[in-house]
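The complex appears here minus one protein chain, its other protein chains still in place.
Labels for the chains are A and B, by order of writing; each one numbers its residues from 1.
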Amino acid sequence: MKYIDEYRDPQVAREYAAALARVATRPWSIMEVCGGQTHAIVRFGIDQLLPQGITLAHGPGCPVCVTPLEVIDKAHEIARRPGVIFASFGDMLRVPGSRGDLLTAKAQGADVRIVLSPLDAVQLARDNPAREVVFLGVGFETTAPATALAIAAADRGNLRNFFMLVSHVLVPPAMEAILSSPNNTVQGFLAAGHVCAVMGWRDYEPLAKKYGVPIVVTGFEPLDILQGIYMCVKQLEEGRAEVENQYSRAVRREGNLPARELIGEIFRVVPRQWRGIGEIGASGLGLRERYARFDAELRFGVAGVRVEEPAECMSGLILQGVSKPQECPAFATRCTPERPLGATMVSSEGACAAYYRYRRAAAEVSR
Amino acid sequence: MSDFTLSCPIPISDTPQIMLAHGGGGRLMNTLIRKMFISAFDNPLLAAAHDGAVFVSPGGRLAFTTDSYVVRPLFFPGGDIGALAVNGTVNDLAMCGARPIHLSAGFILEEGFSMETLWRVVLSMAQAARRAGIDIVTGDTKVVEHGKGDGIFINTAGLGAIAHDRRIGPASVKSGDVILLSGDLGRHGIAVLAARAELALESSVESDCAPLAAPVQALLDSGAEVHCLRDLTRGGLASAVIEVAETSRIDARLDERSIAVSDPVRSACELLGFDPLYVANEGRFAAWVAARDASRALAALQALPETRAAAIIGTMTGPGNGAVTIRGALGLERAIDMLSGEQLPRIC
Partner (left out) sequence: MCLSVPGKILNVVDEGPFARHGRVDFGGTVRETNLSLVPEAGLGDWVLVHVGIAISRIEESEAGRVFDFLRQAGVLEK
């Protein structure tokens, strides 16, 4: 497959591994922000190619993992209302809320449907005028253009039966929260390539400067990630702290202007709760006033819901890269993919699920 | 999916839909059974029209299996619920090292189900049965009220004869055994998903739904010491290998580079975020064979057109907890584990 297979070339991967071994003279800790990058690192064993001192911390780049418990509970509540068709990406269906996940709601009779695109949910609304279609709009900036398009389409079509439960989150505030934490040990970042394809990388320049950390916009195939790590380590070795772009075939500094304009038209920046981390100001997107009629929280009266996390789950520390899954006492014992305590175990991108699937054997050996 | 109705006109045209009475035990049900099932499945045991099929036992050990079929949509490229219902049970028997002989077929039909659709399913079952060399010798029909059943559910049970005295199953697997895979992965799961209109995927992938009795027989006839056979249905290759490894308590190592996945399947998997190792197959199996017989076994499979692409994909490395690792595209190893449920399309 073009633009995929060539970036999985084992020979070139080994060349990058050798180059990294030569350029790294000291230990460095690098965080990859995006869950998709975590997935690739684990799937292709990229961390096994890194020299001893380079460690990768897995960041909170998994919207599924950071979607607050109360959003899941609101989704659950809305899904069970009569006449509602609740549409969602597949990732969200097994994320545990306090009364179960969306599949539990489905088992209880809710009409929960998986869609591959928010536009499919709009089509569901057109095809089912007597039902109310609610779409769960989660994701980082990569997904915001799609949800914005869905609202724009519903608006143009004068749809009265389409609503969205919006829980978008933004990457730069999350990175700032990590960098400003007294526990932070991360020295360099691989920024999420597809987030930057939409937003560009201007927002990362002040972060690199303020905290003195190199940030490399990185893609998702093994060679992209290896090159990104190389560029980051090279900066660290040379004492530089700049924003560089590894993913030049897809990302420009200004990002995608039509997408950014549309996001600005439909959404405004709001504070957001990050599951396991807490509230971060100006870290999310919510619907603008003039699109409030599409807001599912208003339509279904669930705006005020607040929920506490189960005490044992330490996904917050894991999302911030402070702890590793196998350091959690509940990992693989009380918390498993079948009975998850937190979202990092459920999401296919969650650090805990990734470790469980691919590393359980190693974890048991090291206990 | 060929147009059966042109060459085989539906035998029941006065009741276009299934009614409760078709399950009522009276004249309507009798007509349904005679004109549809007995006529299509066409064999003396079934034609006897008794409560059960009575026949002389083939002797020796028997294999017995059952499965129920609920696939949606009912028709998909490369197959349908009827072909699945026959081949799925035929293949379970083949995985026991048995020669499939007879099947039963139980139908639960929803009131209102299209008679023409039922006829298409039944014809497909008859065709699959002929291809697999078995007959459907007994059956049952029930009708549930509209809204109480999803159109049609089919259960098939199968009987097979085991002519040899080999013990084929996880208990016979040994360290050093070689794992063979009969063909490429992922066609059935992707074909069924792509056939779901709401996903709006255009794909050329067709289900690999097919009977496996012949390749299994060829494998057994080759003289290779076969320790275990597994079809790769729900949960795909990965789940089957993990199950055998955990049951036999022997660790396994696979080589991803020798596992074939066609480009159309790969591209659909990339789009959905699926791992082909876990996608369902309905015409593929894995075989655990003594190391010294690996080439002989492979040659036997490659000699048949349906298993021409058979390959050696791994080994059972040594006693352990049944941990399974796979060497990936970059030549690096990772552990693989069971999924908790089915794969769901992901954005993340």
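Everything that follows uses one rule, which is that a residue touches a chain if its C-beta (ideal position, glycine included) is under 8 Å from a C-beta of that chain, and two chains touch if they have at least 3 such contacts.
Values in this document were obtained by computation on a predicted structure and should not be read as measured data.
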item	value
Which of A:Ser167, A:Gln235 or A:Asn256 contacts the chain that the document leaves out	A:Asn256
Contacting the left-out chain in the complete assembly, out of A:Ala24, A:Ile78, A:Ile178 or A:Val198	A:Val198
Residue, one of A:Ala152, A:Leu179 or A:Val270, that touches the chain absent here	A:Ala152
Residues of subunit A (touch criterion as defined above) contacting the omitted chain	1-4, 6-7, 12, 15-16, 18-19, 22-23, 34-36, 61-64, 89, 116-120, 139-140, 142-143, 145-146, 149, 152-153, 156, 192-195, 197-198, 220, 223-224, 227, 230, 246, 248-251, 256, 258-259, 262, 349
Interface with the undisplayed chain - residues on subunit B	194, 200-204, 263-264, 266-268, 270-271, 273, 346-348
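Keep this in mind: only the chains that are shown with their structure count from here on.
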item	value
Residues on subunit A engaged by subunit B in the complex (per definition of touch)	1, 4, 8, 10, 13, 35-36, 42-46, 48-49, 62-64, 89-91, 93-94, 113-116, 120, 139, 143, 222, 336-338, 347-349, 356-362
Partner subunit A, residues of subunit B touching it in the complex	198-200, 263, 266-267, 270, 272-273, 321, 323, 325, 328-337, 339-341, 344-348
